[in-house]
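Not every chain of the complex is shown here; the ones you see sit where they belong.
Lettered A and B in written order, each chain numbered from 1.
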């Protein structure tokens, strides 16, 4: 099994979720994060004090999928998250060894 | 009515005659008192005005300042403002009122005749600017008490996010005793030195704003910069609260300015409309300046202009006209803008919330602008025998004396407090934030 972890622009959440559910993926976990990258931040001025805010609000999505699904999930996310503008974000994939559903104790594929 | 107002102008200060007359009434009431009238319209109006000034402090000023600091220091600001208010209230009835308006003939202080409000009863009367018209002395005491509370609370903005709580309280006790009470006496008591000069300070430009502004400037040098100043992001944790606080300051300021007329008449109405238009002019000026210089008008800019306009119109509200007030407010905004965004940055002190830049500088603009815009030719109520230049000289004297007196007291007070309590928390405590370290709480949870 894999976890597909994607950083996306916040307003793309619903599109990404729909793309995933249309693949039959039924769960995901979202975290509010701040991203630093090529997309430049903004400047805020408070009276005399000027602050360069380098970190932009992003969402991080983590979705556990079977190894077979991983590529499709990546593609779906990439397509849904894309605006073509800098800062669309990145998708990372890594292996997980074990999954458990707390409610039932089911493991691995059954737990997804 | 014009007569009455002119008289105020001649008197040259908002409460000057008042205090004189209180003493008089006190002395003579038992014997053959001159006939006085008390109008419930005045009494009711002045009580509400007093409540409005409390509203300026709590929650107004507390929120205005609190919104500007980082979340980890929010409660420390609210707490400092709250405790200053409570402590000065107690001091006021114990000795502050007496030191300010105790009836002594000294030009420097009011003496000790009214310690613990000795001799004041519900039957005691305080004079207004109209001969023979009085209000209950308790109303005058309460109204003036709120002025004594807000002034030191204004200073808080200079040393937020790093000062020890004990140091705040100790400093304030010394400062009101040796700076505020004497200066209030000097400016507003008929025997006061600046009153004698003929300075116009309708509602407290010198006593409240310049006074607090200078103390703040001293504080920012004595207490030193916040850790990370100029490097870390120290953006306001809630501009919403700051805007709400600024709005409340405006709302409450009508108690401050119109109330300083002591009667519910056209004089108060003039002060009221000026307090509207000067502020509006100042808001627009600051926003326009930001639009031109930065391309964007900010909410903090508008709020800063708002306060600058209120500060500037404070000494002038009773003697200028509503159009002159727009101009005065706008000028104050422009000068304060350059002060907080250019001058302060180049001098590199950390007057964190710009108490000097807005109250000090705005107060000075107001004090001098009062001399200008009070002239009938510029819409003011000052008639034929009024000379802008002559009045300007008097205003400058009042400003300089206030600055020097206040600076000396502030420096000495901080040195004493530093020696006894120390001024700053540790670096680690500063990093953690004063809320947890000094008050054992956090402002926000889920």
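Keep this in mind: a residue touches a chain if its C-beta (ideal position, glycine included) is under 8 Å from a C-beta of that chain, and two chains touch if they have at least 3 such contacts.
As the structure is a prediction and not an experimental result, all values here were calculated from the model.
Overall stoichiometry of the protein chains across this structure file: A x3, B x3.
Basically, only the chains that are shown with their structure count from here on.
For this pair, chain A with chain B, the centres built from the Cα atoms lie 53 Å apart. Looking at the complex, you find that chain A touches chain B at residues 44-49, 51, 53.
Considering their complex, residues 68, 233-236, 294, 298, 300-301, 304, 340-342, 344-345, 354, 357 of chain B touch chain A.
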